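Certain chains of the assembly are absent from this excerpt, and the rest are unmoved.
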Amino acid sequence: MKIGIIGTGGIATNAHIPHYIAAGADVVAVMNRTRERGEAVARQFGIERVYDTVADMLANEQLDAVSVCTPNALHKDHVIQALDAGCHVLCEKPPAISEREADEMLQAAKRAGRTLNYGFHFRHRTDTQLLKRLIDSNELGHIYAATALALRRRGIPGWGVFTDKELQGGGALLDIGVHMLDLALYLMDYPKPVDVVGHVGQYLGTRPGVGLMGDWDADNFSVEDTARAMVTFENGASLFLDASFMANIGPKDTMNVELRGTAGGASLFPLTIHTEEHGALFDKTPAHLTLQDPYATQIRSFLEACRHEPSYEQAEQAVLLHQIIDRIYSQG
Amino acid sequence: MKIGIIGTGGIATNAHIPHYIAAGADVVAVMNRTRERGEAVARQFGIERVYDTVADMLANEQLDAVSVCTPNALHKDHVIQALDAGCHVLCEKPPAISEREADEMLQAAKRAGRTLNYGFHFRHRTDTQLLKRLIDSNELGHIYAATALALRRRGIPGWGVFTDKELQGGGALLDIGVHMLDLALYLMDYPKPVDVVGHVGQYLGTRPGVGLMGDWDADNFSVEDTARAMVTFENGASLFLDASFMANIGPKDTMNVELRGTAGGASLFPLTIHTEEHGALFDKTPAHLTLQDPYATQIRSFLEACRHEPSYEQAEQAVLLHQIIDRIYSQG
Amino acid sequence: MKIGIIGTGGIATNAHIPHYIAAGADVVAVMNRTRERGEAVARQFGIERVYDTVADMLANEQLDAVSVCTPNALHKDHVIQALDAGCHVLCEKPPAISEREADEMLQAAKRAGRTLNYGFHFRHRTDTQLLKRLIDSNELGHIYAATALALRRRGIPGWGVFTDKELQGGGALLDIGVHMLDLALYLMDYPKPVDVVGHVGQYLGTRPGVGLMGDWDADNFSVEDTARAMVTFENGASLFLDASFMANIGPKDTMNVELRGTAGGASLFPLTIHTEEHGALFDKTPAHLTLQDPYATQIRSFLEACRHEPSYEQAEQAVLLHQIIDRIYSQG
């Protein structure tokens, strides 16, 4: 299979290219606005051709699939161009920066009859997949309460465009909250949202402080450092979302999804299951669980999808996801 | 000081009467609908007179203060009778079963010029009081995010009227959620609520199961076992409330309040503080903290209040508290 | 129900009499060779009549059931006398001191049409009962490997007749090993033994040393301090038994049964379950498990059995149990 790479940041070079190669796919072209960067990456991985526009790459190559790894605000255009050119697309998260964009991308996929997947790598973790199997076997029963946590103490990246609202589209919610929100919804089978109350704010990001991921630019900090929301769903369930780039919280950062169902409950990282059986309460933990690289699994899973009928499931979920996010941002 | 006791359940005999006596107050009368129960309690504590109506007790005694320990649905009437008779009142939690009731009680207190306090004993814990002093000294800065948790795995009491909606007025929210909700609001200085989204439901209580506090009557389970809500406030803060009598959660039950402020954060049970000082992040825990009986402290604090100008602060807070609770229940 | 007690040592006064009383049974008579001891116990528990022979007690009382709490070597005679007198019998462990005795006792029970139970209180623990339910639901599949451990570092009782071969019938094997052996067999549904290889010896008991349960009389130490055996069964399973009164082992003493089955494994104290489900390995532990007094449960269970058709199940199991024990002792 012939693969093209759009965008060559760290996520492309760490999480996409090497895993395509390991999976036996042919990465034949790479595109970067700055040709030097593109050429460096091409040299590193032995990729033959380099382009500095998406249009050129798509026009000159007969690609089966592309990975889109550009800044969030560019996802929509690059994805649609690629779909229109007949490629299957794996687009990094977040899918887009608004529900409207996500919807346009979905329509493009359907129009093109191509699969559009998103890079929510937490879905592909071994522990997540195990929990998913448990849920599909009804071990939790009806899941009626969820909590999605993405809390860092001082975790604003000091590099990249993470604090630039324009390119990034958002902060703690769109960069890390989105992972846990998608993960919870995925495990709950993406129920339809009813009410959303939410709140985003800048509390610590606009003043200087201890930076654990490098120093950030407090003067040009234009995104939210904190986002909190509650969502209720048509199926009677509810979800809390709590995300922060910076917060005065306990000694360890938290990325987690907690679920409570009528038959059992689960906490995902690390995975523990809580049930009632044989007239007693039990806690259950996986043993000897070997965590595999979720990026490798994600790429293999995308390549597999490319070989079958196109799937619009993830593209449809992205529309719901961005609907919730839009409603949170709209409440400020 | 002459004290009368209205209602003689466990909370009266454990948390009120002995502490009045220890504090040197004169418990002169006790009232219970069932005279035998009243007489047994009177004998146990050497209380002189027993009544079977509140009216009789108030008419025949010159009481300075009363404790109201009857079922939730009776609080309002008993409290107002006592205030009207010129007594200061310490009423068990929850204050009432609706905002309207709480407001009538507040008006009665003001009319009578008497102090009306509520039995939120978690406020009187040594660790809570220490955190309150830290907050008052601005160690947390502006508190913009709170989480109030009252989660039991299988904690529906098998005794009393806890699952009887009519007498109790509610379930997990009104019995245990109310404690952590009040505690969070108290520590945040009772900000004014703006939006409330909430959800209550019966997921596990209506079917039989493992009862850790005795077996409950699943057939007549008429209250919610689960309540979840998000509240936003005028001062820009937000709060999550998560309460359950039963839920498939981890090995330990949780009663806790977590706060995040611009200068520091705190988790209350056990108390830990998280700050940034001298260019570094610190976690801070109290050492050698001797936890005193919060009921003793509560009674001493109420007696102290009786000796001063009447205070309507707690009665006013109760109105806000029930406003939030009403709005949660109204969303079903 | 009218109950008589034969023998008044600690096991009678701690584990039998108070629990009969708590369960509402009538303990009307007590027998002890030394009348003074009998009278002291009668006074302590308000028991009306005292005897100094079993024959007298059985002749003069209309007993429904008796507990036999005399030294091991007397069990057989006392049990058979009681059965012959028409009583149901709960006899302390070990059932007897040989297979032949156990068999005579079983025959006497059948002849009399009365239930004969044995005081293996570990069977009545809450955790054991939970594991039994799991096994009965086939959560372990076919149990093919068992290990029964009763290992004390320096646990020779310094009181009583525990080191007197004549009265006690044996040492580590018959006093504590028998508990874990019975427990393993009970959980495995008492399979029929095929091969038994075993070994008993005196390694530490005959020389003075640190006594954690009082000092023992090393000069008159006539029982084994160590017993080890392997048993294979008709159903293809095998069992290790390792018992010692004294051994140079790790910091904690061990009483445990471990089971390995085709579908799952278990370790009993504390209870953990090991399974493979959904393509992953899991460890499972009970949460909030309230351990109840096994002696109370044992007495209630015996009284319940007295109200139904006579059961010879435990008496039959005792024959198998002593068959194994005899074969171990016979190998020296």
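Order of writing sets the chain letters: A, B and C. Residues in each chain are counted from 1.
We take it that a residue touches a chain if its C-beta (ideal position, glycine included) is under 8 Å from a C-beta of that chain, and two chains touch if they have at least 3 such contacts.
Here the structure is a predicted model, which means the values were calculated and not measured.
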Entire complex copy count, 3 subunits given: 6
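The rule is short, and it goes like this: only the chains that are shown with their structure count from here on.
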Same or different contact residues where subunit C meets its copy subunit A, judged by the half mark: same
Between subunit A and subunit C, centroid-to-centroid distance (C-alpha), Å: 60
Junction residues of subunit C - those touching two or more other chains: 287-288
Subunit C to subunit A touching residues, read off their complex: 130, 133-134, 137, 273-274, 278-289
Of all residues in subunit C, those that touch subunit B in their complex: 287-288, 290
Contact set on subunit A toward subunit B in their complex: 140, 142, 144-145, 147, 153-154, 195-197, 199, 201, 203-204, 209-210, 226, 228-230, 232, 236, 238, 240, 242, 244, 247-251, 258, 260-265, 267, 272, 274-276, 279-281, 283, 331
